[in-house]
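Right, subunit A next:
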Amino acid sequence: MKHEIPVEELGVRGPLMADPIAACVHCGFCLPSCPTYVTMGEEMDSPRGRIFLIKEVLEGKLEVELAQPYLDNCLGCQACETACPSGVRYGELITEFRGRVEPRRRRPVAERARRELALRTLPHGKRFRAAARAGAVARKLRAAVPRTVRPMVDLLPERLPPARPLPCRFAAQGERRARVALLAGCVQQQLDPEIGWAAGRVLARNGVEVIVPAGQGCCGSLAMHSGEAEGARRLARRNLAAFPEDVDAVITTAAGCGSGMKEYGALFLGEPEEAQAGALAGRTRDVADFLYALGLAEPPPALACPRRVAYQDACHLAHAQKVTAPPRRLLSAIEGLELLEPAEAGLCCGSAGIYSLERPEVAAELGERKARNLLATGAAILASGNIGCLTQLQSHLARLGHPIPALHTVQVLDRAYSRTL
Partner candidate 1 sequence: MSALLATDVAAVQEAVRAGRPLLPVAGGTQTATHPDPAGPVRALDVSGLRGVVDYDPAELTFTARAGTPLAEIDAMLASHGQHLPFDPPRLGEGATLGGAVAAGVSGPNGFAAGVRDFVIGVRFVDGSGRLAMGGGKVVKNAAGFDLPKLMAGSLGRLGVMVELSLKVFPRPAATATVRFPTAGLPAGLAAIAALARGPVPVSALDLTPDGAVTARIGGDAGLIEVRAERLARSIEPRGEPLAPAAESAHWEEARRFAWVGADERLVVVPAAPRRVLALDADLHRRGLHRRYGLAANVAWIAWPQAEPAAELSDLLAAQAASGVVLTGPPLPEPLIGAATGGAFARRIAAALDPAGIFAGSAPAAGGAR
Partner candidate 2 sequence: METADLFTELRSLGLGERLLTGDAQLAAFGSDALTAFHQRPLAVAVVESAAEVAAVVRLCHRRAVPFVARGSGTSLSGGSLPVGEGIVIALNRLDRVLSVDPDARTAVVEPGVINLAVSAAAAPHGLAYAPDPSSQSVCTIGGNLAFNSGGAHCLKHGMTSNHVLGLCVVLPDGEVVDLGGDSTEHVGPDWTAMFSGCEGLFGIAIEATLRLVPIPESVRTALAVFDSLERAGDAVAAIVGAGLVPVAMEIMDPLAIEAAEASVSPGYPRGGALLIVELEGEEEVVEGELAAVEGLLRDCGCAEMRTTADPDERALIWKGRKSAFSAVGWLSPDYIVQDGVVPRTRLGEALREIERLGAERGIRVANVFHAGDGNLHPLILFDGREAGAVERAEELAAEILALCVELGGSITGEHGVGVEKREYMKLMFSAADLALMEDVRAAVDPGRLANRGKMLTPPPPAASRSAAAA
């Protein structure tokens, strides 16, 4: 699409926005893939519409405040990138635009407070656990909780599982085939520490030495995808320091973290750490992607009784990282496991980082729609590759009265290996 954006004025980061806009041909192939277009049915709530609005804002033809509500509606699921025949990097565009606009933005006090609360709590284990305890109290007093914070309270789990910090190393079993560093993940460590353990065990069983570098922290994705670029860089710098270079890969188990770390290059564009960040991004691999490429040393033993498992693509795995086949192939390697595909597989479940806190109605509509599609498969277990999605789905499955277990792909493998699936 032709544009009159003053690219030079945007500096070194300008192309992150100008290039996707130039590449977009406005064909509309993205419309049916977009969760907000599918539910809201209006052009400005489509990827194509948003790209156009950003173009108009950057060209100075439209006030940014007028475009903002529609840009805020975007979940950042990047399903549109999968659908796009022209290779538009929408994710980079929206992240960059949000990062540019957010610092100058005047949000209502309550909204800003909620944002701060979320972004300052979720990435930090201790604060998160404290919040969860507070949340348990708040739930009882729901009516007294300010409206803006209620979605947060609703999302906090009834009870957090006991903390189980990961060991600093999982030794490879048998011949060592690879050596990797694992990102423990901040939210995931609190909500379901079992996932990290399962990843370590499954990798180790397949001949991979796994180290869990000390000093690592939140990857910064939540902040990055919410327009808080500076906050994201602050968090990411810790990981630049913590993760070693002498590993075959840096493994992520949460799709959102994986996609965020793969964007470190763009995050640090024009910063002193640009090269180092790009290198770390290049080493980052999702656990299923890495494991499938390496090949299972031996498949898990056949299941004693057959299991029907529905696999749900996490947007940040399927659309942002383009990893769709590996988790499916790994699950299919389990004899006795029947893999099921839900309808509308490519559609976001509504979790999307802190989106479900900021846009609870949209998130709930998508969550319920997703849960219904999953239940329609008749699966007994749900598998996915992102803690946010697993939490959102579990919550909506329970609300529909069908609390079937929702497990990470590596948890399914781990349980199959230990004959506990």
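What we mean here is this: contacts are C-beta pairs under 8 Å (C-beta built on N, C-alpha and C of every residue); 3 or more make two chains touch, one makes a residue touch a chain; residues count from 1.
Selection rule: all candidates are chains of the complex that A comes from, given by their letters.
All of these numbers come straight from a predicted model, not from anything done at the bench.
The contact partner of subunit A in this complex, picked from the candidates 1 or 2, is 2. Subunit A contributes residues 1-2, 22-29, 31-32, 41-44, 46, 49, 52-53, 56, 61-63, 66-67, 69-70, 83-88 to its touches with candidate 2 in the complex.
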